[in-house]
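A single protein chain has been removed from this complex, and every other one stays in its place.
Just so it is clear, A and B label the chains in written order, and each chain counts residues from 1 on its own.
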Amino acid sequence: MKLDHSQPLEYSSEQGRLNILGFWIFIGAEIMLFGTLFASYFTLEGRHGSGPSGAEIFELSPVLIETILLLTSSFTVGLAVHAMRLKNKKAMMTFFIITLVLGAGFLSMEIYEFNHYIHEGAGITVSAFTSALLTTIGTHGLHVTLGLFWGLFILIQVAKRGFTPETANKSFIFSLYWHFLDVVWIFIFSFIYLKGMM
Amino acid sequence: MEFFERFAIPHPSPIIYASMVAIGITLLAIVAGLTFFKKWGYLWREWLTTVDHKRIGIMYLISALLMLFRGGVDALMMRAQLATPDAQLLDSQHYNEIFTTHGVVMIIFMAMAFIIALMNFVVPLQIGARDVAFPRLNALSFWLYFMGAMLFNLSFVIGGSPSSGWTSYFPLAGNEFSPSVGTNYYMIAIQIAGIGTLITGINFIVTILKMRAPGMKLMKMPMFTWSALITNLIITFAFPVLTVALAMGTMDRLFGTQFFTTGNGGMDMLWANLFWVWGHPEVYILVLPAFGVYSEIISTFARRNLYGYKSMVASMVIISVLSFVVWVHHFFTMGQGAMVNSIFSITTMAIAVPTGIKIFNWLFTLYKGSIRFTVPMMYSLGFLPIFTIGGVTGVMLGMSAADYQYHNTMFLVAHFHLVIIPGVVFAMLAGLTYWWPKMFGFMLNERIGKWAFWFISIGTCVAFFPMFISGLDGQARRMYTYSESTGFGFWNMLSFAGAVMLAIGFIIIVYNIYYSTRYASRDIGSDPWDARSLEWATSTPVPEYNFAEVPQVNSSEAFWDSKYNGHKLFSGKLKEIHMPNNSGVPFIMSSLFFVLGFSFIFSIWIGVAIALLGIVACLVHRSFEQDHGYHIPVEEIEKTESELRGGK
């Protein structure tokens, strides 16, 4: 395989560069996926039928904790990539593990939150509003769940194989995915929760 | 027994039972044939596990042709039912099922597959690449599409077909009015095929952006490659919308959510809105590759370079943006008021402009060209007037006030068929004939091909022009019959005659394939049309690595320049070639998607769980797998090349 050593390891192989650009295009598709979910949510936001409205069920503290957990995990996965470029395997893996732990924390908060909604009588079948709300947040949550498993597999590969063009490439792409999920969450936080509680 | 009752057809008829038997016998015959001729190993090694873009292209092509006949038979049955007033050939339920499956099969499983078939085969060759950027994903795309298509066609014999139109509007498509599993099939089969298409979109964008031969700048790409790039861009950004809409529809039907219901705040028109946010760009996904095909063919057979290359590119880039801002014109009559309708009327008028520019560019390419009337060229020339009629009536429909008159009449049906048939079907037939020698090593018979062309183009006009009149007279679309006093009888009989002509045309094409396979000369060289772009610079049949040496490019017609203007494509220095390994995972994973989809459709949750676990296992396998492909040494390339050259 031809390697270009003037670039960071994740960019060094031709296939690696293709993968990174391909993933960026995929992120473009994801922007549209969440854009559609937002379009549906905003359309159905005021249509509660006989169910509760957003202002009645949203709680600030769990949402704020989730936001801070995810923002911090986005920061640490950035540090993991930075450590990877310094060829510091131990630091990279530490930051990576912290990222996944924070992600798991986010997910448990979200599960708690969903439970809370169901107790408040806002299950997914109650009204158009709850369907759109739980589907939008749930899609993001599903992405985080997939990311946790994916990240775990990459972590195992880095531990076993060290930094190779492939593992570095996968780790970098994972970091793109994770940052993107953070961006989506910022929009959920701003335009679903804060707008709903305003 | 209760478990099996759900698989019964809710509204059976002798035709359906006969089809069940026919499908069963065909499957048995295939299995028996493969076993008898000991072809299972060949099938698995050479086709089911292949990641070669050329073979994947050919598999797309075969599937597309099969679906063309499935959809064509639907169309014939519809026209036969409507040919006379108060006909009894089909009842209303069957008629509804048939127009639904006709639309879905033709758009999603025929036209999409056909354009992706040509893109797969041609684009890597045209840019001088060895394969696509992600060969494994390419195989996954195909198998997901294939399994989606098979799943959808299964609805005919297991559980009942969808019957709420290819647009599947709610609340008609909801559980209350469509209680059978038909609409589940619609939601899930399209979802699976759509994921495959989305992957194709990403794959080809990266391929075209990153894997072009040295010297081929963006503005030096052949026009078909340009159209493929823009098409895939639109695919990548439009298909997620469909994914979301279908997921919501599925959840409404299976899990009782309230997105598109009529109570508890649900909004049925949200479905229509999302459907067309995807659906209008989808129209351009279909027609842009066709424009690319015509650009190649017209410049080849007019023996002139394409007029207005830059304006061709610019108009496609403009279309890639405008196609996303016109969707509301599909439901002007919904009641959203004059302001909104005016906005979308104006954007609709605007999108006709870049399309018009392209028509004039083709005309100017033809002007003073030395035209050869080959079959591909005849389709291209037939396309220009018929498509223009279809397009201009589209502008009529785009005027929102007037649209209240045309909406949901046969006028609309005439319009979009006169756009899609010349715009997509003609182009695909032209492209198929044009690239056939590169794919299979012999040419289709020109004389028989011209017969087919005349039947198909005249048949199209005879079938659809009368609908303008009956539509303006008030015949609504999707009505399974009408009374004699309406006076629609004559026009519909004429349409039926046109449909029969179309059918004869397609039968002639099948005969042509048979005839040419048996009798056509194999000694055609690598460039039988005297063409202009890179795919003709490699030998026929194309070796697995496409080009022994990556060509050096200086213009959008590098091959033409190398033939007539002294440009040197190859330096003659060979290097070893890196190739991807075959893999069975895409096929296995897509089969699991088939099981997943089927289980979802019939709410068999244990099947869903097992299939999901299998899919996850495939993903985990992929994550941990280390696959660096293999290398073809120089000696082997030299051997292959001398065999290919020597065969001439």
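Note that a residue touches a chain if its C-beta (ideal position, glycine included) is under 8 Å from a C-beta of that chain, and two chains touch if they have at least 3 such contacts.
Definition applied: contacts and distances are computed from a predicted model.
Protein name for the hidden chain, per its UniProt entry and selected from "Quinol oxidase subunit 4", "CO/xanthine dehydrogenase Mo-binding subunit", "ABC-2 type transport system permease protein" or "VacJ family lipoprotein": "Quinol oxidase subunit 4". Among the chains on display, the ones the left-out chain touches in the entire complex are A, B. The residue from A:I98, A:L146 or A:V183 that touches the chain not shown here is A:V183. What chain B contributes to its contact with the hidden chain is residues 209-210, 233, 237, 241, 267, 269-270, 273-274, 277, 321, 324-325, 327-328, 331, 334-337, 339-340, 343-344. For chain A, the list of residues touching the undisplayed chain reads 11, 17, 20-21, 24-25, 27-29, 31-32, 34-36, 38-40, 42-43, 60, 64, 67-68, 71-72, 74-75, 77-79, 81-83, 86, 88, 91, 175-176, 179-180, 182-183, 186-187, 189-191, 194-195, 197-198.
Rule of thumb we're sticking to: only the chains that are shown with their structure count from here on.
Touching chain B in their complex are the following residues of chain A: 1, 17-18, 21-22, 25-26, 28-30, 32-33, 36-37, 39-40, 43-44, 47-51, 124-132, 135, 150, 153-154, 156-157, 166, 170.
By the touch criterion given at the top, residues 133-134, 198, 201-203, 205-206, 209-211, 236-241, 243-245, 247-248, 251, 255-259, 261, 263-267, 270, 273-274, 277, 578, 620, 623-624, 626, 628 of chain B touch chain A in their complex.
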